[in-house]
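Removed from the display is one protein chain of the complex; every other protein chain stays in position.
Moving on, here comes chain A:
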Amino acid sequence: MFRTSARQNPLRSSALHLVLIVYTLICVAPILLIIMNSFKSRRGIFGAPLEFPRGETFSLEGYETVFTIGNFPLYFQNSLIVTIVSLLLTVVFGAMAAFALSEYRYRGREILTLYMILGLMVPIRLGTVGILNMMAAAGISNTLTALILVYTAQHLPLAIFVMSELMRQVSDDLKNAARIDGLSEYRILFRLVMPVMRPAIATIAVFTMIPIWNDLWFPLVLAPSEETRTVTLGAQFFIGQFVTNWSAVLAALSLAIIPMLVLYMLFSRQIIRGITSGAVK
């Protein structure tokens, strides 16, 4: 409907595009600024912050600092491990919990659903002290495991909420046909239900992955040591109380965008399908 009316009216269509282009510029500008300035010398950053790097302002000193002084390959590895493992755990356990909540009838199911969803309303940072004590008692502070556990717990509620709503829409007949064919409940979940829900899972993956990758709080509290430092925490290394090495900070941040960009591109086709699946049929 919308597409045809837009096509019939070029004025309206161009106005729409104008609004979208302006909005895109507003969104992209800060990122562009970071990337632009990461290729400048310190003088260039402060002398002409809005200009593209040119002859005398162009410099790779930020990137050189990042790769020589900091231990960035390790930080990247840490961030990737934490993000990907948390993501996998969230999706796998979220799907299993959602299946249990949406598929079976048993006593206390409503209470259990509410309990799971309650996590959406409680800001996890309020529990930082408790979490820190718990991790110390368990002897896993300053490990990536601590971060993975916290992030998985933090993102499970949303995953369960979204997936259990969607699983209700997967045809009962299909699951029953599989039961008659003798498939186990696990295979029904992972081989039949999850593939049907691929767009939803991609959406959940993105909403889980970006906050984990960007998080500064828990790495700072739970895993600040050199070996477990994540990229966001590592970039702080260049921000001092009195002197900040801006070109290095910006270079570190520019690099930090890349993995997320790659993962987003992997998921994006599914996400677009997920977002539009209800609207366009």
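Here is the rule we use: contacts are C-beta pairs under 8 Å (C-beta built on N, C-alpha and C of every residue); 3 or more make two chains touch, one makes a residue touch a chain; residues count from 1.
Going forward, contacts and distances are computed from a predicted model.
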| item | value |
| --- | --- |
| Chain not present in the shown complex, as UniProt names it (candidates "Ribose import ATP-binding protein RbsA", "Phosphonate C-P lyase system protein PhnL", "ABC transporter domain-containing protein" or "Dihydroorotate dehydrogenase B (NAD(+)), electron transfer subunit") | "ABC transporter domain-containing protein" |
| Residue among A:10, A:55, A:195 or A:240 touching the omitted chain | A:195 |
| Residue, one of A:24, A:133 or A:176, that touches the chain absent here | A:176 |
| Touching residues on chain A - with respect to the absent chain | 171, 173-174, 176-183, 191-192, 195-196 |
